[in-house]
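One structure, as structure tokens, below. Some questions next.
A single protein chain has been omitted from the complex, and every remaining protein chain is retained in its original position.
Let's look at subunit A:
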Amino acid sequence: MSIAVEFKDVTKKFAGAGANAVDHVSFQVEKGELVTILGTSGCGKTTLMKMINRLYDPTSGEIDVFGEDIARTDPVLLRRKIGYVIQQIGLFPHMTVAKNIATVPDILKWDKEKTDQRIDELLKLVNLDPEEYKSRYPAQLSGGQQQRVGLARALAADPQIMLLDEPFGAIDAINRSNLQDELLAIHRRSGKTFLFVTHDVTEALKLGTKVMIMDRGRIQQFDTPREVLDHPANDYVASLMKSVVEGLEFLK
């Protein structure tokens, strides 16, 4: 197995902040994994993710993507190879669904035919009928549909790594569950490496081939969902898992 993403003793401290947002973190993500990064707000999970596509640069340490130190790459070119989906979706309101999805292909100057074909393919992949949705504007879509387009847009140029920052955070439970299933299917079929930030314990356990639990800028545990549930590494992880189990117990 080759390594897709590797952090080597990475620290991020924001100017004026007391503590490190990400504190001496080291880990490896193998190619094809779907790693969920779980933690409460302010634990450093989003900061950690944004260092992978260089929206933030680490204060110290090294990050490798497919063996290459990203500090030595052009951030703009790096980002074009990494899919990125954010919670607020970030669809461009002045562009049609098709134009939104074509963002990176257009930057990369694909020819029109190839781009159009790709748009149809992607819309089908996220279960939206191309003919019906292609020429709509984001404001004419529901939240779940917008997020589907966001996903399609991030997948457009066939990136080897996908970063997803609480993509389903603002979506109702039923739609979220559907989207989660679709994401799992897309991941399985694509063989790509996904990193998925969430604060929802159930979501993290359901989606992740591995779960990374963070607190105060440090990794508390990084293991399979089964291991995390059965053998929590410390009290923090144990209390987090307990909250889920208790939620279900309550109903019995």
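One rule holds for everything that comes next: contacts are C-beta pairs under 8 Å (C-beta built on N, C-alpha and C of every residue); 3 or more make two chains touch, one makes a residue touch a chain; residues count from 1.
Convention: contacts and distances are computed from a predicted model.
Participant: Among "Glutamate synthase (NADPH/NADH) small chain", "Carnitine transport ATP-binding protein OpuCA", "Ferritin-like domain-containing protein" or "ABC transporter permease", go ahead and choose the protein name stored in UniProt for the chain not displayed.
Facilitator: The record for the missing subunit names the protein "ABC transporter permease".
Participant: For the chain not shown, which residue from A:Thr11, A:Gln28, A:Thr59 or A:Thr103 touches it across the whole complex?
Facilitator: Once the missing chain is taken into account, the touching residue is A:Thr103.
Participant: So which of A:Gly61, A:Gly90 or A:Pro225 would be touching the chain we can't see?
Facilitator: A:Gly90
Participant: Looking at A:Lys45, A:Arg79 or A:Lys210, which residue reaches the missing chain?
Facilitator: The missing chain is touched by A:Arg79.
Participant: Quick one: say which of A:Ala17, A:Ala139 or A:Leu248 touches the chain that got left out.
Facilitator: Of the listed residues, the one touching the omitted chain is A:Ala139.
Participant: Given the full complex, what residues of subunit A touch the hidden partner chain?
Facilitator: Here the touching residues of subunit A are 53, 55, 76-82, 84, 86-94, 103-104, 107, 137, 139, 153-154, 163.
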